[in-house]
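Apart from one protein chain that is not included, each protein chain of the complex appears where it belongs.
Lettered A, B, C and D in written order, each chain numbered from 1.
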Amino acid sequence: MSPSYAVSTADLWSIAPEIWLAGAGALLLLLDAFLPALKRAFTPLSLVATLGAGWLAWTSVPTGPSFHGTLDANAITCALTLIVLLAASLALLASDGYLRREGLLSGEYHALLLWSSAGMTLMLRANELLTVFIALELLSICLYALAGYHRRIAVAAEAAIKYFLMGAFVSAFVLLGIALLYGETGSSRIPEIARALAEGKGSLALEALGVVLLIAGFGFKMSLVPFHAWSPDTYQGAPTPFVAFLSVAPKAASVAVLIKIVAAASASAPLAPKWSTVVSLLAVLSMLGGNLLALVQRDLKRMLAYSGVAHMGYLLIPLASLNRDSWVSVLVYLFAYALMNAGAFAVATLLFDKPGEQHLISDLSGWGYRFPVKSACLAICMLSLGGIPPTLGFLGKYLVFLHAVENHQIWLAAVGVLASLVGVFYYLRVVYVLYMKDEVKAPVAKAGDFLGNLSAGLAALLTLVLGLWPGPVLGWVADAVARLG
Amino acid sequence: MDTFLQLLAGNTLTRLIFFPALACLPLLFIRRDGAARAYALLVGLIEAAFGIGLVWANWGSPFPLLRDGAPLPWIPSWGIQYSVGMDGISMPLVLLSVILLPIVVIGSWEGIHKNWQGFALSLLLLTTGILGALLALDLFLFYIFWEVMLIPMYLIIGIWGGQRRVYAAVKFFLFTMAGSLLMLLAILWLAWTYKEMAGAWSFAFADLLRLQLPASEQAWLFGAFAIAFAIKVPMFPLHTWLPDAHVEAPTGGSVILAGILLKLGTYGFLRFALPLFPQASQRYAPLMAGLALVGILYGALVAWVQADMKKLVAYSSIAHLGFVMLGLFAFDLMAWQGALLQMVNHGLSTGALFLIVGMIYERRHTKEFAQFGGLAKVMPWFAFFLVFSTLSSVGLPGLNGFVGEFLILAGTFTSKSIALRGVAATATFGVVLAAVYLLKMVAATIWGPIKHEENRSLKDLSWREKLLLAPLCLLMLWIGVAPEPFLAPSRPALAAVLTSYQARVTEIPVNTVALRPEAPLSEVALGVQPPGPVAAEARQ
Amino acid sequence: MELFVFSLFALGALVSALAVVSHRNPVYATMSLVVTLVCVAALFLMLGAPFIATLQVLIYTGAIVVLFLFVIMLLNIQREEHSAPSGGAQRWAAILMGFVLAGLLFGLFWRAHAGAEIQPLTEDQVSLTRLARLLFTEYMLPFQAIGLLLLAAVVAATVLARRPDGRITAPGEESK
Amino acid sequence: MNALTLLWLIPLLPFMGAALNGILGPKGRHGAVTAVGVGAPLLSLLLALGCLWQYATSVNPAPFQQTLYAWVAGPFQIDVSFLLDPLSCIMLFVVTFVGFLIHVYSAGYMAHEGGYQRYFVYLNLFMGSMLLLILGANYLVTFVGWEGVGLCSYLLIGFYYEQEFPPYAGQKAFIVNRIGDVGFLIGLFALMGAFGTLDYQRITAAIMANPDHLLQPYALGLSLASFVALFLFVGAIGKSAQIPLFVWLPDAMAGPTPVSALIHAATMVTAGVYMVVRSNAIYQLATGVSHFVAIIGALTAIFAATIGLAQNDIKKVLAYSTVSQLGYMFLAAGVGAYSSAIFHLGTHAFFKALLFLGSGSVIHAMSGEQDMRKMGGLAKHLPITSRTFILATVAIAGIPPLSGFFSKDEILGETFASGHYILWAVGMITAGLTACYMFRTVYMTFTGTFRGTHEQEHHVHESPASMTVPLIILAVGAALAGLVGIPGKLFGNEHLNWLHTWLSPVLARFPEHGAEHQASSATEWALMGVSVLVAVAGILVARALWGRGRGLAGDQAFASRLPFLQRLFENKWYVDELYDRIVIRPVKWLARVCWKVIDVLVIDGSIHVGAFVTEITGDLGRLTTTGNVRNYALYFFGGILVLFALVLL
Partner (left out) sequence: MIVPATWYMLLAAGLFVIGTIGALTRRNGISIFLSIELMLNAVNLLLIAYSRQLGDLTGQVIVFFVLAVAAAEAAVGLALFIAIFRHGHTIDVNRMNLMRW
């Protein structure tokens, strides 16, 4: 036996997007150091990075396992990768103006964001727990730094430290979960863990604990109730354009891992029905908790944070009856969520130009007339978040509920419906504050932010257009799931 | 997509539905109030011409169903189609919608003081939603359009409304949303059941009609649909959003809301809830008829003690639509004819009343009775139109309201059920109450001595305002004197739906879901479908 | 003999761990952590993982703890402040739930592995070569990823520790 | 040219007149308005006369039905069609003739009032609706006219809209009528259900073909015939101001006097009688209900007469008199004397229109004063008015050979003959009371000394020719109309009673039900004598109390002797107050409860509570986000334990 240490070309191609992203990040760092004059081009350059990575993920990543099975790519991971990169792109576009305004434009921001994306895309393809953990840490560390990126404001530091302390604490639990699964099943590879579970190898209770810990860990990243408490604080304090990324991309990557873990854990016959219960509980708690708490928020970003909690609750509904079709609902929902949530934060970036201050919804009063286009974008995103047709958000909810109905979990859909009724209330509040109140606060005049507007406009437009003409999206997703074999 | 564009270009229902929405695009760049207003009027007139032309062109035909070609795949993975069609049931309401559109624009000409662009956008999108919901033959499509109506209306109430507009708008939205989400669940369930039975997804109404459901399932599905529609109608006790919405909405909003939006609820019952769930609807018919009766009397009573003109008219809507609901749940051709006609009638007369209230509100900025009195002296034309519309609303023979109420009540009374006879007889008292509260309104506004000095200098209706009301009043008179032209086109459609409905009711109940055989497309859309051999098999 | 050594280091680890979590002075707590880490390293050694034990001592005690001390000194934190009263409910809930978790873990481990036969150490298990081979074949990807991770960490640390105006200085200076 | 083919024009012409005047607008020239407003009824009258002539002269006249178009088609077809048969012929003549005269009168009476054009619009509208009512070939067309006249009544009562009271009175009239109309409608529905048509001729034919069908139990423990008859009668009660729905008619006097004459005396209020007679086939089968009709009629007759005794407003007296006379008509219809009812309807139209127009002339002369206490001695100032008025009074009092005598006596005779002796007695007493209060009116108005102001006295003058000529024509009618119904039996020639013969085709005959009451001619003579005596007695009492220039002394005497009765009569038996207490207030209270309690408190309240609870839950929930990261970690830790517990369980 002579092991080959050489990394095969196929293996390299399988991480081409990550290499591209990492390289681009490093390049930006270097440019920052040596050619600071190019600063203005950082955002376009980083967009080239995300788009290029997307293109690579779309065209070049071979399906199937690579790197000794630590990675496993398929059409779905490709879709998820694109969703992550979409969020990254939107966030980067939205960031440009913010960073300039605050005098924070530097390569580090872009590099960290790109690396974080790389961590996510890696994590969602990872098929082995150690790789998952490393990728998780990679993306987390970048996120911690980005959350505290705005050095001058205290809330940003506080946001970052809260996120960091929670993240580190949770990492320890995730690691414990990995250790338990590894120790009891004898492998850290997810397929083998599934096989071992199916065979009944190891202590069932410890394995269950391991799975619970992993669910909790990724539930934390997805900010599910009761692991959600950090997210409003962090979202509020962190730079707004970055939150467009933070509120979407890690959730997309985490849900992929979560599904893998739940699917693997369901291989164990005695445990299989439990996961449905666990996931349903988390879904119900998140939907209700998120919406109820969002209802009473006065700060737009906090409100969106809780709304994100609720959305992750909806997203879990298809997981409660996990089958191949769940992916369709999950992907469409994630895609919609990425667009509308990133769009909402992009608009928030444009409208609230005083970092560190509260993002009071009431400040938006009457701005619907002062900023017609931005407000329209925000309104569309809000309606989409509320799940009102003909937006993409509705389509997502519809598919999620359909999945529940299809799998005899109509009660879950009913809870979802109830919760979204609460949701509609606070999403609408933004709309009515925008259009139906008289202006209370004069906005600070500021230079146009083309890229930021582009980000918001693109997100809103896609939310609306794809909601009206969802055929391509759904066809593509259905195709991806069908290719899963 | 290509086919869709072709449809959009041709003289089709598709163009009728989407023309207002497409017309919004240029509107995005028309910022000036005057221009936006004129543009909206232009679009409204063109749309009305389209609508009338379309109906006119097909008037002579027996009017079974006008379809835009074959259904187009919209979301093929879930069998969701773009499929629209017009038959005798939707035709009157479509006609009403397109006629009201320019009238609403003109009616808002001076009442809307700010942001005409936004108002016109909302109005046009709303029209698309309404027409789509009326013409959709696919339940998913229907739901989409149903919800599309919500936002513009919400904005219209919330932006251009009165003092408590936000409360009213949110209340309107949440009530309606609550109902429609339930309906969504029911639609999903139906589609899934169909998939389980037929092996493929479909939301097409024609396909879902083939489902023969067990009683228990029918019950909750009907319940979900019924709640959604009952909120929209609105039926007692789900009606409290309506007075608020009406009071706060601007004139144009009230007209659309009362004129068309509420009808979507009753239309939904007639088109979807009854044919889809025959046995359940039969079972709950006493309840529904009872609630309709309560609505008639309750709405009338509460209207009587209102101090605000708009609130009074709003509560009168509850009473009037109670008649429609009663007619629908009589399951009698005459009653159905009356119900359908009454939907149009209510649109005309209540629409006119709201316009009139709006006119006086624009002059005096109040709608309180106590502020008026004796206006007939200074505003004779106003008085004339107010009395005319009121009489139509009261149901005076010779005007439209009577025809609808008469057919409904006569149909209900003569239907087979003895209990309905009592209900109809009791409901007839609603006619007295209508006179009581509406004449109270007339008396308090235009009769008597002038009590407030500021009323002495009020200007009578302008040409614009007279032109606005004249067509409505002419229609009221026409329908009242010779209703047959308005009844004839819908009769075959209603008769067909009723026949097939009764055939379904008398089917032997099934314990598990069964699938009826397929029927020809045109008939399916009308609901014609006698129980066939497959259903018979399912019984064994 | 082995039992004795185990007991010694286990006890050392537990006691110093308790000191870590209970000592008010972070410097002492950090020093106690060193003790724990060393004890655990010794246990690694006993479990046949000499390479990891070495790394533990080098990285943890040599680098990380030093970093901690450095920051503690830099920030000049002596004791936990007493001004804000610590939430009693939080403390007791934490301790209670901690005991629950401990009970669970103990119970489960005991049930799962009590009396499990342990194989004597083989050459393969302590072989650094095998470890390295694993690292460079099966765990090649994590290995590469950790490179990026460390790079990111460095960048992140510099980004975060930078002064608001962008200069990298000790925080103590600005207060003056 | 066959005039009958233009039958449809008869109701249409007044409508067109109304429309034309409406288009002319308030600024229309006086002459033009008059030409249109009076011209349209004139054309109608001429056309009607042509039709009547054509109809009467055709051999063996069969009912003429003219269908214009289908109002509603389909399995329940209802046509817009007109019917000319003996009954509608009579009505047509009365309505067009009296109507036209009153139009002419109005042109004079209203000449100087504001809203002249509006007045004629309403009046023409009324004529059209009334003609629709009587010419309708089915219940629906009749009902359209029925409510149409109600509307015009509303508008005309409220004609002086700038005052407080008239609009209120109009509203009251409309609403009370509507209560009756509900009954009418329910009756229609039952007919519709039973026969599938509302066509008079087809329904009658169906009943004649199978009378037993109508005797089947239907609802409320009634047979179909009784059910229909009862509810149709409810409609008649409302329209014809019978107990208990008569309250609107006295208030209706707030309208211009010609209107009172036309609508609230001659034509509209008699629609109920017309409708009952029209439905006589059903009423004949509903014997119980017929009794009820008779009782109501008799009660109303005497009840209104008592009130008439104590009224001081000249128009109010006439109004109660109308109610009372309508009671007679229903008494007749109730005892099966349908042709007598129509007879009295016709004669009443003449003399009551005359009375009202006379009173209008008086009021005109008195510059709008209606209180008889302020009049007196007007005979010398108003020769034509006073003479015609007195003639009409004599007619209504039932003094032969004036029209009122024949018709009233026929009713009483038929009542007696049918065995309703108590009702007959009531009718007799009423006849006495009628004579009494009508002569009270005459005495208070025309005799004695003038009690008004000097200004009024100065202004008193006879009315213009446009008003007096109709008075004279009507007086001729009131005097001679009775001749169409000379009680043939007395002279042994049934056919002498032309009206009876004329109407007989309209009246259904059921061999087993309709046993003709035959009274001997001796009894007839005796009854006739009694009624004349009673009338004379009534007149003498009036003369004793109010005549011979006693002025108001009679009233005071009445009030001092029978204070309780006087107050009761003067306040109309407190019926309005009673309704206010037992109907209006409770319903209004209920309405407020519905609104304030059910709507606001219960429904909205529960929704608000729901929203509040939701928000409070959210508010409490947000307290969990303490901002302290250690708490968050604890939630996480706790969450794990809970989830794991869930898995273990």
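Just so it is clear, a residue touches a chain if its C-beta (ideal position, glycine included) is under 8 Å from a C-beta of that chain, and two chains touch if they have at least 3 such contacts.
Small disclaimer: the values here were computed from a predicted structure and weren't measured.
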Contacts of the hidden chain among displayed chains: A, C, D
On chain D, residues whose C-beta touches the chain left out of the figure: 622-623, 625-630, 633-634, 637
Touch residues of chain C, complete complex, unshown partner: 2-3, 6, 10, 13-14, 17-18, 20-22, 26, 29-30, 33, 36-37, 40, 43-44, 46-49, 51-52, 55-56, 59-60, 63-64, 67-68, 70-72, 74-75, 77, 80-81, 84, 86-87, 90-91, 94-95, 97-99, 101-102, 105-106, 109-110, 113-122, 124-125, 130-131, 134-135, 139, 142-143, 146, 149-150, 152-154, 156-161, 163-164, 171, 174-175
Residue ranges of chain A at the interface with the undisplayed chain: 130, 133-134, 137, 141, 144-145, 148, 151, 153-155, 157-162, 164-165, 168-169, 171-173, 175-176, 178-180, 182-183, 186-188, 232-233, 236-237, 302
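As a working rule, only the chains that are shown with their structure count from here on.
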Inter-centroid spacing, chain C versus chain B (mean Cα positions, whole Å): 70
Distance between the centres, which are taken as Cα means, of chain C and chain A, whole angstrom: 30
Residue numbers of chain B (touch at least two other chains): none
Chain D residues counted as touching two or more neighbouring chains: 631, 638, 644
Interface residues, chain A side, partner chain B - complex: 328, 369, 383, 388-390, 394, 398, 401-402, 405-406, 410, 413-414, 417, 420-421, 424-425, 428-429, 431-432, 435-437, 470-471, 474-475, 478
Interfacial residue positions of chain C with respect to chain A in the complex: 104, 108-109, 111-113, 133, 136-142, 145-146, 148-149, 151-153, 155-160, 162-164, 166
Complex contact set, residues of chain D against chain C: 628, 630-631, 634, 637-638, 641, 644
